[in-house]
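Every protein chain except one is present and positioned as in the full complex.
Read from first to last, the chains carry the letters A and B; within each, the first residue is number 1.
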Amino acid sequence: MARKITYQQAINEALDQEMARDASVIIMGEDNAGGAGAPGEEDAWGGVLGVTKGLFHKYPGRVLDTPISESGYVGAAVGAACNGLRPVAELMFVDFIGVCFDQIYNQAAKFRYMFGGKAQTPVVIRAMYGAGFRAAAQHSQCLYNMFTHIPGLKVVVPSNPYDAKGLLIQSIRDNDPVIFLEHKVLYTMEGDVPEESYTVPFGEANVVREGDDVTIVAFGRMVNQALLAAAALQKQGIHCEVIDPRTTSPLDEDTILESVEKTGRLVVVDESTPRCSMASDIAGLVAQKAFGALKAPIEPVTAPHVPVPFSDALEDLYVPSPAAVEAAVIRVKEYR
Amino acid sequence: MSAIHTLTMPKWGLSMQEGKVNGWLKKLGDTIAVGEEIVEVESEKIAGAVEASVAGVLRRQSAGEGDVLPVGGLLGIVADADVADAEIDAAVADFMANFTPATGDEEDAGPSPEKIEVGGKKLRYLKLGVGGSERGREVGEPMILIHGFGGDLNNWLFNHAALAVDREVYALDLPGHGESSKDVGEGSLGALAAAVTGFMDAVGIESAHLVGHSMGGAVSLTVAAAAPERVRSLTLIASAGLGEDINGAYIDGFVAAGDRRALKPLLTELFADPALVTRQLVDDMLKYKRLEGVGDALRTLAGSLFENGRQATVLRETAARFGKPVLVIWGADDRIIPAAHAQGLTAPVLVEVLPKQGHMLQMEAANEVNRLIGRFLG
Partner (left out) sequence: MTTTLNRESLLKAYRSMRTIREFEERVHTDFATGEIPGFVHLYAGEEASATGVCMHLTGTDYIASTHRGHGHCIAKGVDPVGMMAEIWGKATGTCKGKGGSMHIADLSVGMLGANGIVGGGGPLICGTALAAKIRGTKDVGVCFFGDGASNQGTIFEAMNLAAVWKLPAIFVAENNGYAEATSSKYSVPCENIADRAPAFGMPGVIVDGFDFFAVHQAAGEAIKRAREGGGPTLLEVKLSRYYGHFEGDQQTYRAPGEVQRLRETKDCLLQFRRRVTADGEITNEQLDAIDREVKTLIDDSVVRAKADPKPAAAELLTDVYVSY
């Protein structure tokens, strides 16, 4: 366990180990290798940020570059999943969902139900999400809430390298369609990752930090913002419990509710815009199922209801900061 | 100048960078004997007590309850009663001026676990201490620490360094455990014992003192039966193989448990003090259990060794007739393997039953266990 690798390397390793283990696993996406049909190097990019680098030569014929045609190849991944493969399709930026959503939410997500339980669609859609790259409104969104809304989809938002590897392996082995969302700011995050293969189960929240005063539920990159806030608050004598649900669908409701039963105070940190978000979803859940335990109003900490701005001056304001989390915790702690 | 001893935050395991003061067990001005527990400290993995290495009076409590200190940070001062306060204040000031906590990035160059190939399988081990030949003076013979079912070399966190003061001590991950190969073959004691002797061959140990905990005790007994010439002594802690009883609900539950909610109450059974089962301890165990092959390994071992809540192999005769020193240590309140198994073992087998201790007594009563082993080996 002593080995530290990055979030990006952890994802590459998960793909590598599953491709080695199971010949039915293929990957496809725009420039997953890069250089197809061009006179220069093959596997020139290995994905736009290099996440799939090296797999093209290691698994001949199983790393497919696609035309820029998300509806075509995402749908092809879904169809291939119905015919015995376990495809992992990369939607470069989750923002591109707009041109291929039908293949995911009307096709893949609904096959099993519409077909009376006689179909299974073991497809994984990987996509980058999140702000912080100065990539502006069409390359920075945080849309896991949209997928979470759809019955038939599972939605995974790893917050660290260990979870990224184990959750991706679980995603590939899972027999349902899985949306696997990678925060681009986390790609360089290092952490302890076992060399061996392992799976992290869906629907099992990680209690990242224990505390009795305030529960903070956070998703993806926001887990780290929450931990920074919790460490600062510890020095002020406020002990936060930080919960990373790891998957938004299925959602580990019990761990959240048990924690709020203990603390009576809840802050939800969500990089999405606030309306119909995971923040409002968790707030609704807790208001309904742990109402009696609440000692203060639930505080959501989210992006504002605006598109992601370009200028660093604005984008830095857009992303929920550790300071914003800290302030929210203090508000719920001091509420009388 | 009579000695002023600093009491500092210990480093338990490679990843520990800071610890929290849980509470002082001694008051300011208390007289302290060597080996007495002074202050309780908790890392993110485990809680334990810091014990006095010198006798004296507790003159300062530099850290208060709840304080978080970096490893090496000043907890307090032990000194003779006649040392002047000014001297002590100067020592504290001096310490503070010179102490720089490790950043964590520099990966403190302490010994770290290694891996070795034994019979085509990788075994991980951690070696601490040096042998006589390296040091040029007479020291003790090598020792091997063998953990129990579902454990790993970190189970010896509080023992390893203490036992390695005057010998080389190897803590091993058995097959199916820790970071060793997850292939346990048919899952018999013989197969595990063969891994131990294979390991001894691989690192060049002719014979060693074996210290086994729980299932590791039964493995040690099996090595002693199969290759008595390789075993200099046996220390059996809450050992399997000394009777038929075992907590089948624990074994089956542990094998089956896939999440924190299922695992935590089971791990609590291992300890006398349930507070020791921290979030991190449970999380580390889950991380181990998720590794490819671990589920199969544990199922195979449990089926072979502990089916239906009974131990398949009883090796009391081996212990009784070994003819070399045997020490049996048990926690009186062990909820996994009953301390009753220690009864009826007669001299030359030495038996020590520690009151109010549970199954993981080498962790919970580390200082006492270390002392017993030290005395046993002379």
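Convention: a residue touches a chain if its C-beta (ideal position, glycine included) is under 8 Å from a C-beta of that chain, and two chains touch if they have at least 3 such contacts.
Because the structure is predicted, anything quoted here is derived from the model rather than measured.
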Need the list of shown chains touched by the one chain that isn't shown. A
Which residue, A:79, A:274 or A:307, contacts the hidden chain when the whole complex is considered? A:79
The one residue from A:203, A:274 or A:307 touching the chain left out of view is A:203
Which listed residue (A:6, A:120 or A:234) would be found touching the missing chain in the intact complex? A:120
Residue positions on chain A contacting the omitted chain are 26, 61-62, 64, 66-67, 69, 71-85, 87, 99, 102-103, 106-107, 110-120, 151-152, 154, 174-176, 203, 250
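Note that only the chains that are shown with their structure count from here on.
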Rounded to the nearest Å, the gap separating the Cα centres of chain A and chain B is 38
Show which residues of chain B lie in contact with chain A when the two form their complex. 14-15, 68, 112-113, 179, 182, 258-261, 278-279, 283, 287, 290-293
Seen from chain A, its contact residues with chain B in the complex are 1-2, 162, 166, 192, 194, 196-201, 204, 206-207, 209-210, 234, 254-255
